[in-house]
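Provided herewith is a single structure, encoded as structure tokens, for subsequent inquiry.
In this view, the complex is presented without one of its protein chains, the others remaining in place.
Chains: A and B, in written order; residue numbering restarts at 1 for each.
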Amino acid sequence: MTDKTIIRFQQVTKQYDNDPAVLDNVSFEIERGKFYTLLGPSGCGKTTILRLIAGFIEPSDGNIYFNGKKVNQLPANKRQVNTVFQDYALFPHLNVFENVAFGLRIKKMKSNIVEQKVKEALRFVNLEGYENREIREMSGGQRQRVAIARAIVNEPEVILLDEPLSALDLKLRTEMQYELRELQRNLGITFIFVTHDQEEALAMSDEIFVLNNGKIEQSGNPNDIYDEPINRFVADFIGESNIVSGTMLEDYVVKFTGKTFECVDGGFHPNEDVEIVIRPEDLEITKPQDGKLQVKVDSQLFRGVHYEISCYDNDGNEWLVHSTKKATVGENIGLHFESEAIHVMRYDETEEDFDKRLEAYEEGSHGN
Amino acid sequence: MGTKSRNYYLIPYVLWIALFVVAPILLVLYYSFFNIEGHFTLENYKKFFTPVYLKMTFSSFWYAFLITFFTFIIAYPTAYLLTKTKHKQLWLLLIIVPSWINLLLKAYAFIGIFGTYGAANKFLEAMGVGGKQILFTDFSFVFVSVYIFLPFMILPIFNALNDLNPSLIDASNDLGASPLTTFKRVIFPLTLDGVKAGCQIVFIPALSLFMLTRLIAGNRVITLGTAIEQHFLVTQDWGMGATIAVFLIIAMVIIMLLTGKRKSGMLR
Partner (left out) sequence: MNKKFKLSSIYLVAIFLILYAPIFYLVFYSFNSGGDMYGFEGFTLEWYKEIFQDTRLLIIVLNTIIVALLSAAISTLLGVAGALAIYYARKRQTKNALLSLNNVLIVSPDVIIGASFLIFFTMIGIKLGFISVLLAHIAFSVPIVVLMVLPKLEEMSTSMIYAALDLGASRFDVLTKVILPFITPGIFAGFFMALTYSLDDFAVTFFVTGNGFSTLSVEIYSLARQGVSLGINALSALLFLFTLLLVIGYYFITKKNDRPNRMGVRQ
């Protein structure tokens, strides 16, 4: 733990009655001033983590530390954390100004200070001049901003955002992604963002925690997670992937679909069974004889920026290709890829072992 | 709520439930086992199954059925036509206003209208039929009851019709159904809940409103309600009154079960 650490989860479990644990023995640290994203399918436990940090629920087991102090039982109204809710949870009986001022009024701040702070917060979210509007007069995007202003005006150390963009349409959502990222940089406070949208997570975060079934599958910066998914779930959930099983003959040599390829992964047992990931955009269409793989085009969809082409090899594996070039259905083609495009995953590897192996073989390759 | 907090609001509320909901009903049950001299007995229940009381119960149900039936026959078309009007909420409000006027005053008005020299008899004379005894007959009782219950039946049916998705009717027409078939196969089944609610709101009071029978029907009609009032306030035989009340409660529960679960009887 460093002084940068602001929140620490130590083997936290959350369980309701005798149901299976929603959060199962989870440990992690959150550093000051970064943009974190909790990513996962619904029911993976991401919102539970948020509610534990906010103090709406208490852990069944384990400890939560905030600035080094244990806060397991500290009620929500005593925490230096504010939340932006999925449905915004604005108070319909108060206007924009009073909604934003709510937290300050609770603290019994002087009214001239309240006014100044609220105005500043509204300026931050580009809502100057909207002070006297009623909530029902505001559009979805504007409500979103009011909710953010209401959180930041209290100058919390951490802001929690519970799928705040899910109710917005696609265009507005993309716009707000930029704005949120910008806001976080300007304010310099920690944002913890919950979403099930992997593109959103990749676009905005410094760090991503990928969750599944109440456990953290993998954490890291967006590039690492995209390039080096730890297992099938992460590879599948983040971006699109071609996943086939193979055998690691020795370090840097892998065999799949009956062929042997060079790759850049190491640290395996000889002849270990593994899974191979190749991203669709790393596959390039060639003439059959020039390709490393020979496949037959099954169907294709035009996706705007690229064609999504589905092919099958002789073993029946599906290969998804993203290509700017059009293919012909039924045609036999070759697929080319660089050896760096092959990512090898071990079965049932924990994140800790995965990191260790990565470090070890990187050192090893340095030695070479 | 995640944090531990006692639900303190329960204290006054549960107290109210215990004192004014549970206790009174249990007391009614308790009293039904005592005769007029205060001895514990099953006499009252035996008495209830004698022809006098069974006949009274039967006729009470028969009148309640007639009242509910006629109210429904008049209310359904009214509700249906109301949904077709332009300012339907305003018209609905106008239908409801009479229901807010004290029932006794409406009953009193009919004492005047149905009286020997009242407007109804004048009308009959003018038509050449001649004067008739209208007040204190079972006809006047049913008529006034239907008059009083009409808004209560219209409201739930109106709401059901109003909630009906109009595209369902379009769909039915589109699939080749005639207006009558559409009504029989689509509209009526979908408004059945409203009809049930309306019947429930009418039938139970029709069994029990004693002031109407007293004012309008003289002593020609005796309902369960009249009998209860009679025993409690006139003959002071609380035991027998409580026994009839027990049967009225049972009837009420059966009707509620038959007409399905409703959130509330009178409020929407």
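By our rule, contacts are C-beta pairs under 8 Å (C-beta built on N, C-alpha and C of every residue); 3 or more make two chains touch, one makes a residue touch a chain.
Computed from a predicted structure; not experimentally measured.
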item: Contact with the hidden chain (one of B:A107, B:I157, B:V186 or B:A217); value: B:A107
item: Which of B:N44, B:S140, B:N159 or B:T182 contacts the chain that the document leaves out; value: B:N159
item: Absent-chain interface as seen on subunit B, which is shown; value: 1, 5, 7, 9-10, 12-14, 16-17, 19-25, 27-28, 31, 74, 77-78, 81-82, 84-85, 89, 91-113, 115, 117-119, 147, 150-152, 155, 159, 162, 200, 204-205, 207-211, 214-215, 224-225, 228-229, 232-233, 238, 241-242, 245, 248-249, 252, 256, 263-268
item: For subunit A, residues in touch with the removed chain; value: 54-56, 75-78, 81-83, 85-87, 89-94, 102-103, 106-107, 150, 154
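Throughout what follows, only the chains that are shown with their structure count from here on.
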item: Centre-to-centre distance between subunit B and subunit A (centres being mean Cα positions), rounded to whole Å; value: 61
